[in-house]
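Encoded as structure tokens, the structure appears first; notes follow it.
Omission of a single protein chain aside, the complex is shown with its protein chains in their original locations.
Going by the order they are written in, the chains are A, B and C; count residues from 1 in each one.
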């Protein structure tokens, strides 16, 4: 458990005020390692709630704003070395684009929740802006922060499985098995509302995590897909269940399932990757284990913290083996990566890639294109080619 | 553990001689309950091997034949009350049709391994013959014999899950992750050979089990599917990996995966069924457990033998809870069902449906149509309607 | 799955008539492999029930007896080569001694259920008789028949764990958590009755299995123990809960728990063995897996049927990996061992030790001494030395 001695970074938060859920997760994750402190914010789109939230969080009045525009304006008025090091965007998806675009364009480093934006066009514009400005932009695909996910990635990269042939990823939840959005539940409300969530429901909310997990671990590029999206709870406008077949460049095949109507399931993200020589299995609900079925010997259970894990997996842990780490720790690892990159940038050095290990704006953009492609495939009921805009 | 006192039935076996695998499984499964004894046979397509196998198995010479035609002829010459009660067919798939058709047409009860036959036309012809002759015809979809599968079926039927919305079934193995068929392995040889296995590889061998499991447990009828079959090990003529999306009549969605190239996996058949009120999970490798995720309370682990299981599940067990039963016991349950039906028929009484609980020729025929539909969908790369011939 | 071609052996059964449980298990286990057939019996201590049971089981009248004495007398009248090859004793424990002693003394091979007899003196007498007569005598400590138990034994023997330091064995059930014996339950009745079960309850019924499992797998000899036996359900005369600390010769330590009052548990026999280099864990309720925690690498999950298992484990299986075997199959393995020994004896050859692999009368006797020692330690509330009578 290393503790950093260099100066603590300062971050601003947009969204995440009173009553919000994910904003608090981001703040706890950042607090865990003490690498950065909350220095400014515009915590709600409702001015009064924004200001009240900031006060409750101990943000000084001069840094507590009624709107993100106010925050941006105030920050720009400060000397460059007094500005925040990063802006964290945790609003509902529909406002990601204008906010992220504005801050990135103004030269701020940004961390944005997923899915990145609503449309492929927005995604491409944002990627272009970040590239032009040369800023840092992280997307909180937090599941990639688990040490055993990084171990799986390394095992694929190093060839321990041989060529990858089959990938099955499922992200199943049960919380939308009933029409929870009709009961006043805020989370259910915005996630099932096309105005705030865009063209996809379960696919966007959790399917994008699944896509990112596959991409991160295997490095494979989707070439074609056929998807079937359904709104299985009567009256729902967006999909609450999505399944698709994948073909990857190079010949591997895949299946992706994202469903929020599996009554009784909690947060059951699971990945299975089979290659010529073995198969890996990982489940988010038991994140400290990675099962390695080998073709030539007994199945192995790799556990977080073990000395024989790869460097990336070991760095991503804080405590000894057998002491479980969880969701917040994985989330914090994404921030560790972003902050390491910011610090290296400001030090004028290149960051160690094992430190600056986090999903980029291009990952976020690919996810948005993926959603669009799957929605189209489902509505047209046919196979479609997928083009990853970030792939040359 | 009930033991039957009525007269022991007598069966003949076709195939399953020296060097075969599945024939021995059938014999052990039948021996377990002692309901029937091996009385005759034609154990190989090679006359010498057939006769030698029969002698090794203790079959009297007068009942030990060099060919199935010889067996049939000899049986027909005997008075009706001296003929065998059933003929068990455990040859490679390509010979199922002529043998099954001949015995059924001659009025014998038949038990045949799966997949039933090679083509939909053969399947339909066989169904017609069995219907005309009024004989009993069981297909050894043995996984339906597990007590916890019967418990799952009952929970769906009784409405414990509400309307079914999503079904995910996977049957993953790893034994064909290498080109085992090029090493002289007999099992791998015929299963990857179109001449002996027909139009499908993994799909036919294990995908048909998966289809049958879904159908048995949920009672849902497939309406449409889009499949993707691949021969991922270079040089293979038949699919070793199959994935598909399913739409069921009534609106439920599904995913089916059957793959034999998941290096390191053994016999990983798993089913997940989600309804309005809960989700069931069952894995063949831990067959004595059925996991019931409930939407309104803690997940429950149902175990074989418990007094609160349904009647069908309880009858399918032999020993108390906590004493594991396995594959052979499940297999034996299929035979229990067939033999109960035969005995009820000969007694002129109707069989108790909980006793005469086994897959019928119509289940086998549906499986053959399913294979044909999936192969067509994959080669045409599009969604296809599925017609179950047994559905009025 | 080998099937024997040599002549089928013939066995007689004492006890196990209508309404008994364990007799049927023995018969099914023997039937599974078809190595022997039920040829004679005296199935109950109640003459009418004995005869009725034999008829129901299809035993010819000339071999169906009203008492074990009648069976013995009749067998002795036959020419030696027409006598049964083995006598299986499945009566309640109190009658084991006279029956086993009489048949062994008359030169019959015997298989007897556990615990072997009631007192250490009886045990020693029986061992002496068997030694004098040179007959075969198996005790159905059936859990040693599981393939993965044999794998564990081999891993200890071969030194894969280094010197053994710690052994924890638990056998927990819940079926006696209520005063079931007061409800007319027959099993509960005799097992809680000192007249029929002797000086120990849970300790004798399942603690003896635990002792045997430890002894079989580790080969360690108990040197001292301190036990605490309790009758935790009010009104019970015999222990329903037993725990003890063990010291083994050579310095290893151990803990043994046997309890039948763990409400909600089924048949939770579990063993953990730690040596210098690793730790093995096995649970009877998931018998096809053996977990090998290694000090120098990831934990391994060994599974039944895998090609890298030891010869003893591989021979003890019937079907491929991933196809679960269970309790009956393990039980059948004990019989396989006994029958292989009988056949080798009659052939005048020495049996292959991997074939003639079953618990002997000396194992049964050690178990009886163990029970006596633990009962004494508990009543005296102090550590006691343990002397294994079979140890030179």
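Going forward, contacts are C-beta pairs under 8 Å (C-beta built on N, C-alpha and C of every residue); 3 or more make two chains touch, one makes a residue touch a chain.
These numbers come from a predicted model, not from an experiment.
Displayed chains that the missing chain touches over the full complex: A, B, C (touch as defined at the top).
Remark: the omitted chain is touched by one listed residue; of A:27, A:166, A:209 or A:272 this is A:27. Only one of C:54, C:92, C:201 or C:275 touches the chain withheld from this view, namely C:275. Contact with the chain that does not appear here is found for just one residue of A:40, A:57, A:291 or A:310, A:57.
Of the listed residues C:241, C:325 or C:341, the one in contact with the hidden chain in the full complex is C:241. From the set B:57, B:302 or B:356, the residue in touch with the chain omitted from the display is B:302, counting the whole complex. By the touch definition given at the top, chain B reaches the unshown chain through residues 292, 297-303, 306, 308.
For chain A, the list of residues touching the undisplayed chain reads 1, 3, 5, 8, 21, 24-25, 27-28, 31-34, 56-58, 173, 265-268, 284-288, 303, 305, 318-329.
Residue-level contact of chain C with the missing chain is found at 161-162, 165-166, 168, 170, 174, 177-178, 226, 228, 230, 232, 241, 243-245, 247, 251-255, 257, 259, 261-265, 272, 274-279, 292-295, 299, 381-383.
Heads up, the rule we're going with is that only the chains that are shown with their structure count from here on.
Comparing the residue numbers each copy contributes, chain B and chain C share more than half of them at their mutual interface. The most central chain, judged by C-alpha centres against the centre of all protein C-alpha atoms, is B.
Of all chains, A has its CA centroid at the greatest distance from the CA centroid of chain B.
In terms of their C-alpha centroids, the spacing between chain A and chain B amounts to 44 Å. In whole angstrom, the spacing between the mean C-alpha positions of chain A and chain C is 56.
Annotation: 35 Å between the Cα-based centres of chain B and chain C. Touching two or more other chains at once are residues 265 of chain B.
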